[in-house]
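Sharing a structure here in structure tokens format.
Every protein chain but one is kept in place in this view of the complex.
Which chain is which? They are A and B, in the order written, and residues in each are numbered from 1.
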Amino acid sequence: MGHVLNVAVGLLLDGLAYGMILFIISVGLSVTMGLMGFVNLAHGAFAMAGGYVTVTLMSTFGVPFLLALACAFVLVGAASVVFERLLYARLYRASELEQVLFSIGLVFMAIAAFTYVYGPAPRPIRVPAFLSGSVDLGFRTLPAYRVFMVAVGAALVAALWFGFERTSLGAKVRAAVDNRHMAQSVGINVDRLFTMTFALGSGLAALGGGLAVNLLGLTPTFAIQYLVFFLIVVAVGGRGSIRGAVAAALVLGITDNAGKYLYPAGGAFFIYAATIALLLLKPAGLYGRE
Amino acid sequence: MAGSERTAAPAAAEFLLRRHRWRAAEALPWLIAIGAYFAFPDYLALGTQILIGIMFALSLDLVLGYAGILTLGHAAFFGTGAYAAGLLAAKLGWGEPLTGLLFAGACAALAGFVSGWVLLRYRGLTLLMLTLATAIMLYELGNARADITGGYDGVTGIVIKPLFGRFKYDLYAHTYYLYALAVLLVLFVIARRIVYSPFGQALVGIRENLGRMQALGSPVHRRLVTVYTIAAAMAGVAGGLYAQSNAFVTLSALGFERSAAVLIMLILGGTGRLYGAFVGTAVYMLLEDRLATLSPEFWQFGVGLVLVLTVLFARGGLFGLLERAARAAKRLWR
Partner (left out) sequence: MSAHALETRALFKNFGALQVARAIDFTLERGARCALIGPNGAGKTTFVNLITGVLKPSAGSVLLHGEDVTRLSQIKRARRGIARTFQINQLFRGLSVLENVCLAVGERTGACNNLWRAAGARRETIDEALGLLEALRLQDDALKPVSELPYGRQRLVEIAIALGQRPKVLLLDEPAAGVPSAESHIILDVIDGLPPGIAVLIIEHDMDVVFRFARSIAVLVAGAILMQGTPQEVAADERVRTLYLGEQAHG
């Protein structure tokens, strides 16, 4: 009985950590899709880039883990602005098909480039000592990194919620998600808003990617491997909804983790079946607007 | 005065009524295919796979190019057909090729009908996700039931009897090439008829302005499910041929990579033209055969780059470029 409880808690924590990573990476995608309706399948590439930047800064330049994460956030976020202005902006009026193809093309280029530079083998990462090992919470000891993940995730959820609901910038984003034309006629510069949220979202994806290395591993196929899950978080949560992204990411993380543990051969089946069922019932997602 | 007003009208009617007639230039792809049979006897195995790829891309063109259904899971039907034909031969011992193809098409059609009936009520990102999730779910199901599908090793031991009891299969795939070409011809004629029919026009209408079609009272859902089912059947036949010609099937027949690849081939060639499927598939698979083994990264980077450039600058794909060039040449000629 105690054993089952232990396993359950372990699974729950693993799932939560996994879900937090999915949230951190996907929230940017959800907001940008809600804002501009742009189907960006290359979002995972930013996460992957964040992972590689983090690992390279640590191993080649000896930058400490947390600082490397912060740098990844800033560097990838800044680089994404270049992509957005030069490439993405030209396709805002394009059809969904064109956006999908364009972003698939970008992902392929990213994967090929990273494979060329880093090789296909998984990259190791050495997390600092205070994050490896276990943390003693009194009633139970838990793996430190997982706890760290959940804590970071919770902090980010709080920060994003605050930013979204309490600042005027957040209000503008919400207004533009709700009704872009109305927002524009009220004087909100939606294009600039979009560039900012795109940068923030890509930076967060990079942060998530850096955090994910220790949990999920890092190979050049990361961008496509987890792409479906990022899309599920956005579609099931509802585009443009942070609440939806949190809910969907956590449920997805916990369920997928548990599924793989309980049914290793094809445990993922349930995730997709659940996604389909949910989308059939609520096509706009849990918190999406129709 | 009245006479000149009337001349425009009958000419317009005649134009629309004649549009479906076969033009001389349409013989070209078939002549090239037959020419390849004689000119490149050592490459017919690749040729057969290219013909199969064209069939698959053609079926996607009906769904995506004409009806505008954005799907990332079309390989589900290819894979269903492949496993149907493969298992029929390997597990049930039924090796007759043509009925094997019919069975493959029928299984895929059923899958297409059921999934289409449910999913095609949705649009946009939701539909994209649903088609993607359905295909992946099928893949995972195949993984889970490795006892049936053979898992990663796939279905082996597929033995196909000689076509019509007479044409045996040789190492160099001569018979398979002609067999595939004949099947492609049949499927193409069917696709072409559908596209030029009033039903085909209605599909274009649905793609161009769904709201208008609904306001006209068009039974949109029924039309979409119909074309989806037919396209699924075609993809299933292509998959069946894939299983027969390769004598094995693995889960890759169902996978996302295959759905993405056929999408890329079609876009490259040009959607909504039927012949775009020919051009795009042939060019992609020929280049892949040469370049992907040399350097997989450069190949992947190249594909990505071409995709990005196509979307930005050449929306009609290669076939669109060819058409533009032909029009320019005609103008120069005058």
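Throughout what follows, a residue touches a chain if its C-beta (ideal position, glycine included) is under 8 Å from a C-beta of that chain, and two chains touch if they have at least 3 such contacts.
All figures in this text were calculated on a predicted structure; none of them were measured in a lab.
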Of the chains that are displayed, which are in contact with the missing one across the whole complex? B
Among B:89, B:213 or B:262, which one touches the chain that has been omitted from the display? B:213
I'm checking contacts with the chain that's been left out. Which of B:46, B:204 or B:305 qualifies? B:204
Residues of chain B in contact with the chain not shown: 5-6, 8-9, 11-13, 15-20, 193-194, 196-202, 204-205, 208-209, 211-220, 223, 226
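Note that in this section only the chains that are shown with their structure count from here on.
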What's the distance between the Cα centroids of chain A and chain B, rounded to whole Å? 34
Residue positions on chain A within touch of chain B in the complex are 33, 39, 87, 90-91, 94, 96-98, 100-102, 104-113, 115-116, 228, 231-232, 234-235, 239, 263, 265-266, 268-269, 272-273, 275-276, 279-280, 283-284
Which part of chain B faces chain A closely enough to touch in the complex? 64, 70, 72, 118, 122, 124-126, 128-130, 132-134, 136-137, 140-141, 143-146, 256, 260, 263-264, 267, 296-301, 303-308, 310-312, 315
